[in-house]
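Missing here: one protein chain of the complex. Every other protein chain is in place.
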Amino acid sequence: MDSTTNMKDIEWARINKDVLGSLETPRITFWIVLAVCSVLVLCGVAAEVYQYNHGLGVALMDRPHFWQLYISNFIFWIGMSHSGTLLSAVLLLTKADWRKPIYRFAEAMTLFSILTAAFFPVIHLGRVWNLYWVLPYPDERGIWPNFRSPLLWDASAIFTYATSSALFLYIGMIPDLAICRDNARGWRKPLYTLMSLGWMGRAREWIAFRKTYVLMGCFLVPLAVSVHSIVASDFAMSIVPDWHITSFPPYFVAGALYSGCAAIITLFVMLRYIFKFEAYMTIDILEKVAKLTFAIAMVWNYLNLSEYASIWYSNDMYEHEVLIQKFIGPYWPVVWGMLLCSTVAPFAMAFKKFRQNLWGMFFLSLVIQLGMWLERFQIVSPSLASNHEPWTWAVVWPGLIQLTITAASFGWFTMLFLIFCKVFPSVSMYEVKELVFHHRRVSARNEIEDLNKEKDDMIRAQEGLA
Amino acid sequence: MGFGRMLENWAAFRKDDYYDNEPYMWGMAIDLNKCIGCGACVTACYAENNLPVVGKYHYSQGYAMHWMRIERYWDEPDGHADIDISQKPETPMYAHEGTPQEDTVSFPERGAHYIPMLCQQCNHAPCEPVCPVAATYHTPDGLNAQVYNRCIGSRYCGNNCPYKVRYFNFLDFWKENYDGAPLPHPLELQLNPDLSVRSKGVMEKCTFCVQRQRDAKNAAETAGHPNYVEDMSFMTACQQTCPTRAIVFGNMKNPKAEVSKLWASHQVELGRVLQDKTEDVRGYRVLEDLNVEPCIMYMDRVRNIEA
Partner (left out) sequence: MRRRKMSVLFALYDDFDKARDVVADLKILDMKELVVEDIELYSPIEHPEVEEILGDISPPIQRFTFFGAITGAICAFLLVAAAAQSMFTVQPQGGKPVIPLPTDLVVTYEGTILFGVWITLLGFLIYSGMPRRRLKKFYSHKVSEDQIGVEVLMKPDNVEKVRETLLSSGALEIREV
C-alpha cells in the first residue's frame, strides 16, 4: 500500500477529527513527563541562581577555557532550530508536497529551540544584571553597544530569527486556529477566537495568505543561513587556532540542518506513535526525511573533513597543534565520539530497509543528535585548551552546574513542546487537506487516462478485426 | 553631536598613523638575559594593582589573577626534555588538572627560560573589537584600556587574546577567603586607593600602571610641560621592583627614552609584522606574526651551552 492510495481516501472531516483529537485532555503519561521536565527546569534554575550569586567560577570554567558548555549549548539549540525553517520555508519554495503533514511541529520545534537557546548568552555572562547594555538604546553615558563584535551581530540575528520564526509559525497556523475555534469549548474558545483573527476562509483571505506566506518564506531562508553563519562568526572572527576558519559559517549551517533533521525524525516517530497519526505521517515521508538527512550528513561530513584537510596542509603550527590534540589529546573521547555518531552512524540510512524502519530511525536520530552535541563541545574546548600560549594549556571538563543547566535546557524545550502539542494542532490540517485534494485529482486524472487508453486499445482492436 | 566635530574626528582617525600627533606611546623592553625568574615583579604587581591572592586550591584550578606572570619553559637542546619524568605520574604538559602539582620532579641545573608575560598593549589588539559592549578600546597613549564599569563579562576578549593575559574574576576573590565578608580591619589598608577593587564578573588585565601614569602626567602638567613626561620619572611597579633591571618601560615617542633606544638598537619596529634585522640581534616580539602589533619587546636569552 503506497501513500498515494491512502492519501486520496482520507476524508477531510476525518483529518479535522484526528488532529483535533490530539488536543483532547492528556493521559497520565503526559503529566508525568511534564513533571519530570519541570523538575529538570527547576534544578537548572537553582543552579543558575547559585552561579549568579557566587560567580562563574562555580561552573568550573577557568582560564583559558573562558567559554564552555553554555556556548556550545547555545550553538546546539540555535542549530536545532534550523530544521523547521528548512522544512517549512525551503521545501515550501521548492514545492515539495511531502512537507505538508510534518512542517507544523518542525516549525514549533524551531521556535522553542530559539527560546531555549536565548537563555544561554544570558547565563554565561559574568554580570548578568547588566545584560541590557547590549541593546542599542540611548543612555546618559552616550555609549552604545559595539557593533563590530560578532556577539552583537548574534543579538540582532537571534532577535530577528526569533520574531520571524514566531510570526511564520503563527501566520501558517491561522487557518488551523480557525478550525480549532469552530470546534472548541471552554477556555480554548476565547484563545482560538483571539488568535485566529477572524479567519473565515474567504477567497481574498486565502489569496493574501498564500502570497504573504511565500514572501515570508523567501525571507526566512536567507535569514536562517545568515543566523547560523553569524553564530559561526563568533568563532570564525576570532584569532583562536582552529576557530579562525573561513569554512565555519557553511559548516555550522550544515551542522544545524543536520541536527535539526535528526530532531525532526525523533519527533516524527514520537508524534506518530502517541497521537496515532499513521495516515498523515507515513513511512514514505519518513523515508524522504531520512534521505534529506543523509544528504545533509554527507555535506556536513565533507565540510568537516575538508576542514581537517585544510588545517593539515596549512603548515600553520598553531592550527596543527590543536588538530593533533583534538585526536590524541585529552579531549579525544569527545572528538572520536562525534565522528562515530555523526560520520559513521548515518551510513545506516543508505539502506532502504533501515530508512523505513521507524524505531531504527528513531534510535539513529538520537545518536546523530548526541554526535552533533559532542561536535559543538569539541569546537569550543580543544581549541582553547591548546591555544597560542603553551603556558596556559589546561584541560577542563564541565562541572556539575554546567551539566545541570544543559539538562535543564532539554527539560525546558520538551516542556514547551509538550504544551504546544496539547494546545495547538501539531499537524497542519489545511495543508493535509490540500495534499489529499491534490492526490485525489492526480489519481482521478490517472484513472481518466487509463480509461482513455483502454478505449483506444478497444478501438484499435476493433479496427484490427474489421 | 555636531557635524563639524564629526568631520574633525574622521580627519584625525583616518590618517595613516592614528597615533602620529600623540605625545605618548607607552612601550616596554624586557631583557630575558637579565631575568632570573625571581617573581618580584609578580609580587609588586599584586601589591600595586589590588590583585587578589586566590589561594593554593583556586590557583591549581587556574583562577590565578596575576596580571604579570613568569612563564617557565625548559630547554630541549638534544631534542628531548631534560626533565626526569620517571617519578612523576603525569607529564607536565597540561597544568592544573585539578590537583596541585606534586614536587616529585628533579629539574636539571640549567635550561630554564623565564618569560614575564603581561598584557602586550597591542596596537591591533584582537581583544578590542570583539567586546559586545565596547568595554575595551585603545587609548591615544597606545594603551589597551579595560573599562571595568562597562564590562558585562562575556569573555570574548579573553578568548581572543593570543597571549591569554586577560584575567576574569570568576569569583569574588577578595571575599572568598572571608566567607563573603569584606576584608576585616586593618587588612583593607593593604589596598591601593588609586584604583578600584574589581568584583566578580569583570575582566581585568595589566594597564602599565595607568594610575602611576596619570599621576606623572598630572605632575607634568603642574610643572608646566603637559605633553612631556621625563623618562624614568615614574616606573611601573614591575620595573621598579625588578632586582636585575630586566624591565624597561617608557615612552617610545621620546627618542631619548631608554626603551626607544633599546628598540632601535635591537632593530625592532612598530608597524611591521616581520622585522628586518640582522641575524645576531636579540630583540623580538612574541607572536608578532599574528599581526597584533604588541608594544613589548623581549630580548632573547644568550646561553653558553658549551660550558
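Chains: A and B, in written order; residue numbering restarts at 1 for each.
We take it that a contact is a pair of C-beta atoms (placed from the backbone, for glycine too) under 8 Å apart; a residue touches a chain by one contact, two chains touch by 3 or more.
Bear in mind that the values here come from a model prediction, so they are computed numbers and not experimental data.
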Contact partner of the left-out chain, one of A:Y308, A:F327 or A:F437: A:F437
Absent-chain contact - pick from A:A208, A:V344 or A:A461: A:A208
Residues from chain A at the interface with the omitted partner, ascending: 11-13, 16, 136, 142-148, 152-153, 156-157, 159-160, 163-164, 167-168, 171, 175, 178-179, 182-183, 197-212, 215-216, 219-220, 222-223, 226, 230, 233, 430, 433-434, 437
Chain B residues touching the omitted chain (full complex): 1, 6, 9-10, 13-14, 18, 123-129, 134, 136-140, 293
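Note that in this section only the chains that are shown with their structure count from here on.
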Chain A and chain B, separation of their C-alpha mean positions in angstrom: 44
Chain B partner contacts - residues on chain A that touch it in the complex: 54-58, 60-64, 66-67, 121, 124-128, 130-131, 133-134, 143-146, 148-152, 155, 234, 237-240, 330, 384-385, 387-396
Residue ranges of chain B in contact with chain A within the complex: 58, 61-64, 69, 71-73, 93-97, 117, 126, 129-134, 150-156, 158-160, 162-164, 167-172, 200-203, 287, 290, 292
